[in-house]
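Take a look at subunit A:
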Amino acid sequence: MSHLPYIVAAYGATALVIGALIVWVSADTRAQKRRLQELEKAGPRRQARGTAA
Partner candidate 1 sequence: MSAFAALIVQTVAASIRAGGGALTGLLFFLTVVSVIPFGVGPDLNLLARIGPAVLWIGVLLSMLLGLDRLFGQDREDGGLELVIVSGESMPLFVLARACGYWLAHGLPIVLAAPVLGLILNLSPLALGAVTLTLLAGSPALAMIGAVGGALTAGLARGGMLAAILVLPLSVPVLIFGVAAVNGAIADPDPFLAPFLIMCAFTLFSAVLAPIAGAAALRLGLD
Partner candidate 2 sequence: MGVVSSLANPTRFLSWSSRLLPIVSVLAALTLAVGVYWSLFVAPPDYQQGDSVRIMFIHVPAAYLAMFCYVVMAAAALGTLVWRHPLADVSARAAAPIGAAFTFLALFTGSVWGKPMWGAWWVWDARLTSVLVLFIMYLGLIALWRAFDDPSRGAKVAAILILVGFINIPVIKFSVDWWNTLHQPASIVRMDGPTIDPSMLWPLLVMIAGYTLTFIALHLAAMRAEIYRRRARTTEMLIAARPASTAVRPTEAAATGAPPHTAH
């Protein structure tokens, strides 16, 4: 396999960036969900018809 370091660098960086994206999105989702639950516990008076997007 010629030019192995270049291939490893390219595929490695790709794996790293896609992995980072996955971690970031899932962490962000969990964090926002937790924050939403905390707020809802604190203020039950949210409007009945569900909130706007």
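Following the convention adopted for this analysis, contacts are C-beta pairs under 8 Å (C-beta built on N, C-alpha and C of every residue); 3 or more make two chains touch, one makes a residue touch a chain; residues count from 1.
In picking the candidates, the idea was that all candidates are chains of the complex that A comes from, given by their letters.
None of these values were measured; they are calculated from a predicted model.
Evaluated over the candidates 1 or 2, subunit A touches in this complex the candidate numbered 2. Within the complex formed with candidate 2, the residues of subunit A that make contact are 1-4, 6-7, 9-11, 13-14, 17-18, 20-22, 24-26, 28-29, 32-33, 35-36, 39-40, 42-43, 45-53.
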